[in-house]
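Apart from one protein chain that is not included, each protein chain of the complex appears where it belongs.
In order of appearance the chains are A and B, and numbering begins at 1 in each one.
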Amino acid sequence: MRDFNTSALGRWLACACLVAAPVIATADIPEGYPADYAALVAKAETEGSVVVYANTEHAAIEPIVEDFQKAFPKIRVDYIEIKAADLFSRVSSESAAGALKADMVWSSAMDLQYQMVEDGIAAEYVSPEKGAVPAWSNFGDKIYGITYEPVVMVYNSKLVSAEEMPDTRAGLASWLIANKQRMTGKVATYDPERSGLGFFAVSADAANGNALWPLVTAFGAVDTKFYTSTGTMLEKISAGEHAIGYNIIGPYAYLRAERDPNVKVVVPKDFTVVLSRLAIVTEKAQHPAAARVFLDYLLSHRGQTVVGNQAHLFAIRPDVEGSATIAGLSAEYGDILKPVKIGPELLDAIQPMQRLAFFRKWNDALKAGK
Amino acid sequence: MPELIVENIHLKYGTAEVLGGASFSVEKGKIAALLGPSGSGKTTLLRTIAGLERACEGRIRVSGQEVLNCSAGLDLPAEKRGLGFVFQSYALWPNRTVFDNVAYGLRLRKVAETEIRRKVGAVCEVLGLGHLQQRFPAQLSGGQQQRVAIARSLAYDPAVLLLDEPLSNLDAKLRDEARAFLKELITREERAAVIVTHDQIEALAIADTIILLNGGVIAQEGSPEDLYNRPKTLFTADFIGNNVRISGKVVTAGDGFATLDCDGLRVTGRMGQPKTVGEDGTAVCRMDRLTLAAPGEPDAVEMHRATSMFLGEKWEHVYRLGGHSLRVLTDGPVAQETSPIRIPRESVWVF
């Protein structure tokens, strides 16, 4: 981390931050924070570091860490990136052994994150920023949504023109059937059996009405390819191996679209599932104050600005402006956005029986199309 | 008291018995040769003495010190027995110089470096390796390597020296020289030596005692002369010397001698065991004692000459009678197609 300051990217990001958030304060207490917050910051600074286990890619997290470091130069962020399911394994194992290293666990696997709350791993903490984020994004002051990420469709504009690309599930289903020949083997989506996130996204689809199942049948008809990672899907769509990707996590899709003009993003117009990366502060944290300071930073206006506009993870705080924010999305898409509710019902997604039943229905629907 | 006493060694590989109770002893300054065909257990016995194989029964004492006593559960490892061992392959460490090879035993014994230099120098001098100390084994000839191997095993003054076919890798001329040298060296240095060989000539020449092994047991033990002239078994008689074996029926027996009739070829020899007329018997004849018989000489058989070969110094002829053939050496060529062949009864043993 230390040599980051000297790197070119670091300097560039530093400049960008200056532009984005002109009021760069040091560790002064932000407005509206309780009076004893200075004590928390002081304690956090004595702790010296915060250990974060997360599944967000390093490249996205660098600007956030960089800016946090600037705000709190005495608190080092030890960021460890692990895939969602492995992250859960690791945290629950460490916790069972009484050796949990993480002060904060931050993951896009919402169901597994909630399981950690259930397992008593999460600490209760009322963030002073709580009032500034939507009420639904926090449950029991133990788990906080940090981002607001639409689940989108992606297509390669050299293979499918903007005019013909459908923007609803029903539209996509019928268009795929109509263009069966052309689209065979050209559609990619998550394999719900092998990807936790994939399952979570489609089960949210299923919870939002019946539009999903005809689409699954259409997937079966065009011999859709099923993947375990967004990266591979986007790579192959960009290369033209696939034309359309369904249920791609927004930030990745937009990032790719920015780099490759052929890749276009469609926000489904019937409804758009919105996921959130959930953060918990751990009960047994070794740096409890630093973890709380980092959480507050993530939820703060300054932190959310970086989350949305630098990391492109879509800020969840309504008063942050920009395209990759809840404000920007809501302005453009309004009611079609269906954020997944944060609460005990998240656990439904990891009930083995319900999952197996879902997979049966999924496979039947696929077969119906073949 | 002998330097080395080996008593009743038994050794098994799995269930197969390799040594079935070998015993012998060697005095200081004497050489015992373990002789036998391959598979007779001679190398195994030597390795057991060294502690490289593990006996299941028996005792071994070196310089009065017990190193193996199976019934007492004592079995010192090779490194604690303080013996010298010369391997058939010499087993010189290729990554060390001659000096370092020879000095190794002294280094292990924590001898001071100056003393090591003196001792190694002395041993190398004795063995004629003085100028080769800084060479690596690969840079030496076979004979030199053999001497380094001996020097290495002598350097730390072991009382007992064990040599496993030390001469077999040398060519014929070098072997004769090395044999004489070895014998003289061991006598002079007053070690007790055990030498393994499959070559009876070597054993006869070098040893004070020959221990003839067959199938893991001692067939006969004695001085070279004893074994050559007084074999007690067919195996010994046949193994020692350059022999021809003829089988037949006993026609006469008495006075310590028996005569066999082998399809018309009559052979008379010493009885190695009591024989009665009509019994089957085997005669072992020393080939080099066969001659063309002068008229009227005893123990002669008329035979037909099949072929002759000129060997340089001598002529060799193959004589046939019935299904038997004998090789006879003469000083000059032979013209006759048939001749009486003398098979002297002193050089024939009947079993």
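Operating definition for what follows: contacts are C-beta pairs under 8 Å (C-beta built on N, C-alpha and C of every residue); 3 or more make two chains touch, one makes a residue touch a chain.
Rule of thumb we're sticking to: contacts and distances are computed from a predicted model.
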Which of "Spermidine/putrescine ABC transporter permease", "NADH-quinone oxidoreductase subunit M", "L-lactate dehydrogenase complex protein LldE" or "Sigma factor-like helix-turn-helix DNA-binding protein" matches, in UniProt, the chain that is not displayed: "Spermidine/putrescine ABC transporter permease"
Options A:A42, A:V126 or A:A239, residue touching the unrepresented chain: A:A239
Sole residue of A:D78, A:D141, A:D270 or A:E283 that reaches the chain not shown, by the stated touch rule: A:D78
Residues of chain A (touch criterion as defined above) contacting the omitted chain: 1-4, 7-10, 51, 56-60, 62, 78-83, 85-86, 88-90, 92-94, 96-97, 99, 101, 111-112, 115, 156, 158-159, 188, 191, 193-196, 199, 225-232, 234-236, 238-241, 252, 255-256, 259-260, 262, 349-352, 355-356, 359
Contact set of chain B toward the excluded chain (per top definition): 47, 50-52, 54, 73-85, 87-89, 91-95, 104-105, 108-109, 152-153, 156, 162
